[in-house]
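Of the protein chains in this complex, one is absent; all others appear in place.
And now, subunit A:
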Amino acid sequence: MTAPDQIGSVTPVRRRPYGLLLVATPVLLVAWLVIWPIISAVIQTAFVTTPDGGSAVSLETYSFFFSDGYSLSNLSMTLWTTGVCAALLLVVCLPIALYLRFSDSKVAAYVQGLAIFPMFVPSIILSFAFIRVLGPNGTVDLLLNSVGLPHIRSPYLTPWGPVIGLVWDNIPLTVLILLSGLGNVSNQAVEAARDVGAGKLALLWHIILPRISNSILVAISFAVLGIFSAFTLPYILGPAAPEMMGPFMQRTFRELLEPKTAITQAVVTFGFCIVFGLFYVRSVAKNRAA
């Protein structure tokens, strides 16, 4: 038998769509519960009803949003809170994750437990704890007062209120993602760097950070996505005006009874979030390719 005969005799394997069927349910659910509402929201805000009962493309709700000073200050407040929280999360969580990764001490287990603890505390409990501790006449004030010191300027109902709450709330997830990334930095890679003369800073800057850059991106994307659309903590701890997009949307919808304006705010919020979502998708794709 010749080689071409052998090749010709091979029966092609029929690919069965079992794999596709397995993912069909979640894909349909995502399409129905996520994709369709997004499309629907964009359509609702991009069309207006004309006097003759027809519809026409109009971006007037967006024009209003981006020309309204109050809407813009709420957006910039949200962006500011998100940016500050992301920066603080990195500053707080990276040292914790580095300690947990490289420490052989038994204390590390307790530190990890403490870092993960906020995950088990509901936001509403956290908010009330915050008010009782840092609010006016809270524990800190009482302690200061008892030793004759003046009251603190409470962050409650200031832009720093949501920042403190959101950072605390996002520490567990950020630490876990960074710790998982640091798991890919082998001890020998670190020792090899020390062996060629890298001190602690050079080690962090040239070896560890580049190796966990994807994890940092994922952690920040997750944190930003959560913080940008956060509601409970900004609603309870934040100022009445300007306010973050979450409470702003809720108030526009329930108190001002302007659903179309609220949907426009939601689409704008989604627009910002999708950018960080794309960062995450890109990072996952890059990891898979590697």
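As a convention for this text, a residue touches a chain if its C-beta (ideal position, glycine included) is under 8 Å from a C-beta of that chain, and two chains touch if they have at least 3 such contacts; residues count from 1.
Here, contacts and distances are computed from a predicted model.
J.: Absent chain per UniProt: "ATP-binding cassette domain-containing protein", "ABC transporter", "Porin" or "Methionine biosynthesis protein MetW"?
T.: "ABC transporter"
J.: Of the residues A:V92, A:I116, A:A198 or A:V284, I need the one that contacts the missing chain.
T.: Of the listed residues, the one touching the omitted chain is A:A198.
J.: Taking the full complex into account, find the residue in A:T50, A:S76 or A:S186 that is in contact with the omitted chain.
T.: The missing chain is touched by A:S186.
J.: Give me the subunit A residues in contact with the hidden chain, please.
T.: So the residues of subunit A touching the unseen chain are 186, 188-189, 191-199, 202, 206-207, 210-211, 290.
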